[in-house]
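A single protein chain has been removed from this complex, and every other one stays in its place.
As written, the chain order gives the labels A and B, with residue 1 at the start of each chain.
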Amino acid sequence: MKTVIAGLGAALLSTTMLVTSVSAETIRWARGSDALTLDPHSQNQGVTHNFAHHIYETLVDRDVEGTLQPRLALSWEIKADDPTVWVFKLREGVTFHDGAAFTAEDVVFSLDRARSEKSNMRQLHVDVDSVTAVDDLTVEVKMKGPSPLYVNNLTNTFMMDKTWSETNNVVEVQDYAAGEDNYAVRNTNGTGPYKLVSREVDVRSVMAVNDDHWAENKPAVTEIIYLPISDAATRVAALLSGEVDIVQDVPVQDIERLTGTDGIKVETGPENRVIYFGYKFGDAPLKTSNVTEGNPFNNPLVREAMELAVDRDAIKQVVMRGQSVPTGVANPPFVAGWTPELDAYPAVDLDRARELLAEAGYPDGFTVTLDTPNNRYVNDEAISQAVVGMLGRIGIQVTLASRPVAQHSPLVTSNETDFYLLGWGVPTFDSAYVFNDLVHTKDGSYGAYNGGLYSNPELDEKIRSLGTETDLAKRDATVAEIWQVVKEDRVLLPIHNQVLAYAMADRITLPVHPENQPLLTSVTFAD
Amino acid sequence: MLAFIIRRLAQSVLVMLFVALIAFVIFRYVGDPIASMVGVETRLEDQEIMRDRLGLNDPAVIQFLRFVGNAMQGEFGISYRLQQPVTELILSRLPATIELAFASAMIALVFGVVLGVFTALKPKSLLSGAVMSASLIGVSLPTFLIGIGLIYIFSVELGWLPSFGRGEVVDLGWWRTGLLTETGLKSLILPAITLSLFQLTLIMRLVRAEMLEVLRTEYIRFARARGLTQRAINFGHALKNTLVPVITITGLQLGSVIAFAIVTETVFQWPGVGSLFITSVQVVDVPVMAAYLMFIALVFVLINLVVDILYFVVDPRLRVDGGSSGK
Partner (left out) sequence: MSSQDMTPAPAPGTPAPVAPPRPTGRLRRMLDSDIFYSWKRSPVTVIATFTALFLILMALMAPLIAPHDPFNPASLNLMDGFTPPASASAFSDNWFLMGADNQGRDVLSTIMYGSRVSLFVGFMATLFAVVMGMGLGLAAGYNGGMIDAVIMRVADIQLSFPAILIALLIFGVARGVIPANQQESMAIWVLILAIGLSNWAQFARTVRGATMVEREKDYVAAARIMGVHPVLILLRHILPNVLGPVLVIGTIGLALAIIEEATLSFLGVGVPPTQPSLGTLIRIGQQYLFSGEWWILFFPAMTLILLALSVNLLGDWLRDALNPKLR
């Protein structure tokens, strides 16, 4: 029966080859998922921002090295006589896709919209007091206190046209509850290098080059066809069969095959994201452990034993196929505050680990459940599985509980997990972002992802001081002190920094972007 | 007949209400919509504000009444994930799924009946054995594996067929069809085959089993005795009598085809309601899930209605209200 159908298929199709040739300037770009919305302030999510960066623009952004560079703002500085005011000088002669001029009023409007109640970008602008236009090309942002690093928060806050927004009634970010459709969700008017031509959510979006863009160098890619393909195997198959030109989310195990395929190459580079395990702290017994008296994780000896049992190099070599950078600190090298000393990690020593466990009062180990996401980070479930085996060798019997991130993430934020895997990206490239959410005691807007409820009042004070410290040298010293304690106290068990891999047709080159936000304007073609 | 249909319709409405309850109640327990709507870096206080805005902090009863009221107007709110009206999303995805389901149902029905009849009439032939074995192998493979296998062979190795999507589409009013372009038709082949294999096997086995049974009944023997031609016996009598269960199962399976499409659509990136649903489940997009559930229920209720009426027409012995004699 199968052969009958196969034969029929063959007969029907032997007429022409499937792959139609496209002009050299069109790029078919495949990703694992689609942008959630076109409203630039509605979602704080990487894929959505990545898409938006082609149509809308930010005041500043980062190059592939991770350094800040001017985009719609030509310069930014703290006002000489007032440390709480940031001054931005804007680029001249920028126009929106509908022809309107880009002015300081648009920046004021966009920043106000981005920090409005319904905006998902709000958290990045909580310290903003007011935004004012000084003249057509100068904007002042008044902060609630000294905020020396605020400019780092602007790399994903896009500029919209005030008039266009008012005309189309999108001054406010879409309110889910209102049940209304919002014009900005499906229509765009940015200043970016590409204009949106058509869009079918989850299926296909087309963008064409914006001939009026301010940049002197016109992008080599004149048309982008954006294709979300959620199944990893299908995505790779589409590249192998020549149906797409770039696959941004490449499974690590397929890199070798793709590299070895004629006409396909793979670009790899480090991502600004660390993968780590978190423990439950405190004296209360763990919910998932056979130890009913006290909490083994609260004992530093146990945490040291666990670190000695985890073979980061083996994880890199087998689970990650070499596509990771093992690390001893939960801070990617891109981030200010990272040092090689912090990054160093101990060699595996199972005997010492067993000794430590015995010393801690657990000569026969103990049981615990590890919660892991299975669709968020590169091979997240396999990493956890490998760690289960490694801890098993020193007698810690770990049960693995694997969930999609939608169900995993609430476990962490509601402190319901004893032992968990999480990945942390640092969009501000500053250690304070890590400390605020992962190390500071859970309290209000602090410690949101401190799911293990680690608490060190001394550190808390230092962390809070970072927000307003204007003496950068002193601030760096404080950051170093905090990291020293975090590392010595083994607050987190870092495994590695993720490595990104983009696969593409041989004739094109797209460098890896550390925040996984590549711009197709950076694509170059081989002759 | 009319009273029967009216009663069935009333029952169907009750069923839909019940499904609405299930759709609503159960999805309140699956994951946390807020957690799925926001990035992992969103602060908790912002999440709480969103929760309030979405009415997720209201009492469950109020939330349910709101749900039913809106559902009756075909209004399922805004997708958490895509921020577009859910009804519109589903309607825009529906043509893709219907075309795929229809294509695979046709493949399943045609090949299923033909092969079923063949294997029943020539049960001892080698080809029959081969067909039966092949069908069993087909049904013993998970759908996603078949799909990936077909992609591997026909897209990657041979390069004959597209590995994903619908190809070029043409808009006929609101109906977006892939049946009018060459790439669209090519794109349909692999997913349709993948989706049809299971139903095909089921129909084939059913037709074969029923045929074998009917062929041994008295009246077929009488027919033979009367000297009717083999063809008349096989098709005029035997096949006709296998049709009742075949109609039932095929009808019921049509719903399953749409349901099974979830996996096929995921593997082939087919932009139908199934892939919309599974993406929604992964991110706990409650409005889409609820609407999809209601939609599938509606399809099944309608199919059951039609099957019941067909039963009535094909086999008048099966009067539904004849049940009183069973007491």
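List of remarks:
In this section, a contact is a pair of C-beta atoms (placed from the backbone, for glycine too) under 8 Å apart; a residue touches a chain by one contact, two chains touch by 3 or more.
Every value quoted in this text rests on a predicted model; they were computed, and no experiment measured them.
Contact with the undisplayed chain is limited, among A:Ala100, A:Val171, A:Leu301 or A:Val388, to A:Val388. For the options A:Arg91, A:Lys142 or A:Arg257, the residue in contact with the chain missing from this view is A:Arg257. Contact with the undisplayed chain is limited, among B:Gln83, B:Thr97 or B:Thr143, to B:Thr143.
Contact with the undisplayed chain is limited, among B:Ala238, B:Leu276 or B:Leu293, to B:Leu293. Within the full complex, the residue among B:Val131, B:Leu150, B:Ile262 or B:Ala291 touching the omitted chain is B:Ile262. Where chain A meets the omitted chain, the residues involved are 232-233, 236-237, 240, 251, 253-254, 256-257, 287-288, 311, 314-315, 317-319, 369, 374-375, 381-382, 385-386, 388-393, 395, 397-402, 404, 407, 411, 416-417. On the side of chain B, the interface with the absent chain consists of residues 11, 14-15, 18-19, 22, 26-27, 29-31, 129, 132-133, 136-137, 139-145, 148, 152, 156, 202, 205, 209, 212-213, 216, 245, 248, 252, 255-256, 258-260, 262-263, 277-278, 281, 293, 296-301, 304, 317-318, 320, 322-324, 326-327, using the contact rule stated above.
We take it that only the chains that are shown with their structure count from here on.
Inter-chain spacing, taken between the CA centroids of chain A and chain B, is 38 Å.
Listing the residues of chain B that touch chain A in their complex gives 31-32, 35-47, 49-50, 53-55, 75, 77-78, 80-85, 89, 92, 107, 111, 115, 131, 134-135, 137-138, 148, 151-152, 154-156, 159-166, 182-183, 186, 189, 193, 200, 266-269, 271, 275-276, 279, 282-284. Of all residues in chain A, only 1-5, 9-10, 12-14, 16-19, 33, 36-37, 39, 42-46, 117-118, 120, 122-123, 174-177, 179-182, 185-186, 200-204, 227-231, 233-234, 237-238, 240-243, 375-376, 404-407, 409-410, 413, 422, 425, 427, 437, 444-445, 448-449 touch chain B in the complex they form.
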